[in-house]
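Every protein chain but one is kept in place in this view of the complex.
Coming up: chain A.
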Amino acid sequence: MRPAARAAPWLLGPLILAVAILAGTAIGETRLPPATVWQTLANHLWGASHAVDRIDAGIIWSYRLPRALVAAACGAGLALTGVVLQALLRNPLADPYLMGLSAGASTGAVLVSIAGVGAGAVSLSAGALAGALAAFGAVVALAHAVQGGTGGGRGTRAAAAIILAGIAGSQMFNALTAFIIARSANAEQARGILFWLMGNLSGIRWDDVAPAILATLAGTGICLWHRRSLDAFTFGPDSAASLGIEVRKVRGLLITVTALMIGVLVSKVGAIGFVGLVVPHAMRFLVGTRHQRLVPASALAGAVFLVAADVIARIIVPGQVLPIGVITALVGAPAFAVILIRGARR
């Protein structure tokens, strides 16, 4: 590849992300001109004194900007988790929700908001985080039991065990969620929680921005640090081990790190599907399978994708905001079908 062609995407990617975030702050139920957005940002960021309508400035600074930033962090985190799980488990269909994370987060959220666990002292997102980590713990324990608990089992079987345990764990936590809703929720609560289950960014404020961005940056950093280990899994865990990778240690660390990251993100925005599944595959086509490029490319693309999906969710039905998961699924499901068909043709 020519040097210019190699450098360009790394300048282009962040630029596209910045534009997407600006668009995310300008577009919505009330469309605000880019100039107003720019002036508001200038006022806040470096104390410029443009005259901006107070209400417009409030919408931009207090609602839309944090929302776009958290969308970007979530998109990046979801895509990154997809990259890591697909690489480590050698399964092209692996995605963040495979580990039971979204199912557990949903159960945690309905326990707090509908069953009233914590008696108001526990926030919805704290409940969701606890639920996500509980489900992850259950899935890992189950996978360990399936595998026989010894270190002797073949790595390939361990990966299959994680996937099977993830499916079982997700089903169980989804059933628990449905049970709690059916038992305790009134119609309005059920509608509200449904919205949250499909992904909802409308409650995002500045308080949520720092945890989401820090979690995503930390996750990205750790994945980049282990980029060569991720590459070494290309021909499976035994091959990785013979290349000098401490398979159990690296796999445990990376899966736990991404699970924590997703736990934080899901607790903020609810369950958003298909980003983690589709974005990594699309990026492998664009930048290849090497994680040195795949990790940053997927993080950037996931961020842009989710910011864009959020904009679409806000404007596609006038006067109504759709759950963002509806948009990602409508785009993601056909893309997913293409991946399946392409895989079958091999």
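The definition used in the following text is that a residue touches a chain if its C-beta (ideal position, glycine included) is under 8 Å from a C-beta of that chain, and two chains touch if they have at least 3 such contacts; residues count from 1.
Everything below uses one rule, namely that contacts and distances are computed from a predicted model.
Per the UniProt record, the absent chain's protein name among "ATP-binding cassette domain-containing protein", "Cytochrome d ubiquinol oxidase subunit I", "NADH-quinone oxidoreductase subunit I" or "Type-4 uracil-DNA glycosylase" is "ATP-binding cassette domain-containing protein". Across the entire complex, the residue among A:10, A:179 or A:225 in touch with the chain not shown is A:225.
Contact between chain A and the absent chain runs through residues 90, 92, 148, 150-153, 225-228, 231-232, 234-236, 238-239, 241-246, 284-285, 288-290, 343, 346.
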